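Can you keep this structure in mind? I'll have questions shortly.
Of the protein chains in this complex, one is absent; all others appear in place.
Here is chain A:
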Amino acid sequence: MAKNNSLHPNSNGETEDSPNMLVYRKMEDVIARMQDEKNGIPIRTVKSFLSKIPSVFSVEALHLGTLMAAHGYFFPISDHVLTLKDDGTFYRFQTPYFWPSNCWEPENTDYAVYLCKRTMQNKARLELADYEAESLARLQRAFARKWEFIFMQAEAQAKVDKKRDKIERKILDSQERAFWDVHRPVPGCVNTTEVDIKKSSRMKKPHKTRKSVYGLQNDIRSNSPTHTPAPEAKQPTEEELREQIKFWQAQLDRHRLKMSKVAESLLSYTEQYSDYDPFLCTPDPSNPWISDDTTFWEMEASKEPGQTRVRRWGFVINEVLKDPVGREQFLKFLESEFSSENLRFWLAVQELKKRPIREVPTRVQEIWEEFLAAGAPSAINVDSKSYDKTTQNVKDPGRYAFEDAQEHIYKLMKSDSYSRFIRSSAYQELLQAKKKGKSLIPKRLPAVVQSC
């Protein structure tokens, strides 16, 4: 599937568009469909305003609509707050000039011109709201030296507006106001132009973000922090290409499991563990967050494992190794058979990997002496290849000195000791233990209705 160039990063990871552009394009698609003459939303002229009448909205539509309104694609004609409500309010579409996809980052000078212009127009209809009056006062102080110029711009704008047709003026005024509602929102409203700081440091498009809404010249605008120009697209060097080829060759050579097997494994995993998923099944005895009863946590912390917990040990060896009580029981069983050296080795190597680096060499030596050296007290049986590799590793000891040996021992335990443990009477007894007559079968939550 061919990908649109602007969406795919070049070799430097630079993209043409900001991540938000994807969102804006989707919204504009919906707007286009809404505005379609044949199938879109009916538009009526009401009292000399061009408005649309909303039909009954579903919860989903309200949510989506509010989102689009918050971004400024349409707006209520008589409210600063940009939401969509199912109460018969009238809305108007925003003109494409003001769409967020044009990457507006209007300066305060533009806002000052706008507010100043509002004070020059017909006061009754366009009186400033309290927060706007405060903003204007602040801007007058901030731009005290440039104020004459700003005033002149505002006057010029107001003159142009007066020449317009009355209806056109009302529409444009409302669209302009909606634009500023997005970029200078009413206090308490969410500012949808806020960008995640992780993304904002990557948005480097000076020619898009620096244009003025009212075409003001550069000389009166304060300098924004400079955006560094995007670095030149780098072609990979010969060495990098060779590395890439090596990587891709290794990728090609890797074994891939059939999708059917993978799908089966995912399905069986989720089915097996669904009984233990508190979002799908009520935990036994209860979910402490819902019942305010912390028995579940107390049981988890105690040395006496409940049946459901013991049952999990039977799924796969990792479940026993993960659970401290499981490990203890497994070790106890093996000790009773005088075959605990494998597990003890495995546990020692796990613990080694968490040690601070300065303790590692000593510990490696200790483990070697205990389990692998000639005449070791807890000698383990490792294949010769792993043994030779480990002998080498121990000479320059690091955290992963025993990786090969550990993997070999893990496989042994999995196929041998673990299956014996699960079949042992010790394990079976733990599994059968009945606590206060509670059943082994977990309860499915009533909300989870099996639908097809």
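FYI, a contact is a pair of C-beta atoms (placed from the backbone, for glycine too) under 8 Å apart; a residue touches a chain by one contact, two chains touch by 3 or more; residues count from 1.
In this text, contacts and distances are computed from a predicted model.
Chain not shown in the complex: UniProt lists it as "Guanine nucleotide-binding protein G(I)/G(S)/G(T) subunit beta-3a", one of "Presenilin", "Solute carrier family 25 member 19", "Guanine nucleotide-binding protein G(I)/G(S)/G(T) subunit beta-3a" or "tRNA methyltransferase 9B".
Summary of contacts with the chain left out: across A:T270, A:T362, A:S419 or A:Q432, the touching residue is A:T270.
Contact with the chain not shown here comes from a single listed residue; of A:S201, A:T295 or A:S336, that residue is A:S201.
Not every partner is drawn; the one left out touches chain A at residues 3, 7-9, 11-13, 19-20, 22-23, 26-27, 60, 63-64, 67, 190, 194, 196-199, 201-202, 238, 241-242, 244-245, 247-249, 251-252, 254, 256-267, 269-270, 272-274, 276-280, 283, 287-290, 294, 296-297, 300, 318, 353-358, 400, 403, 447-452.
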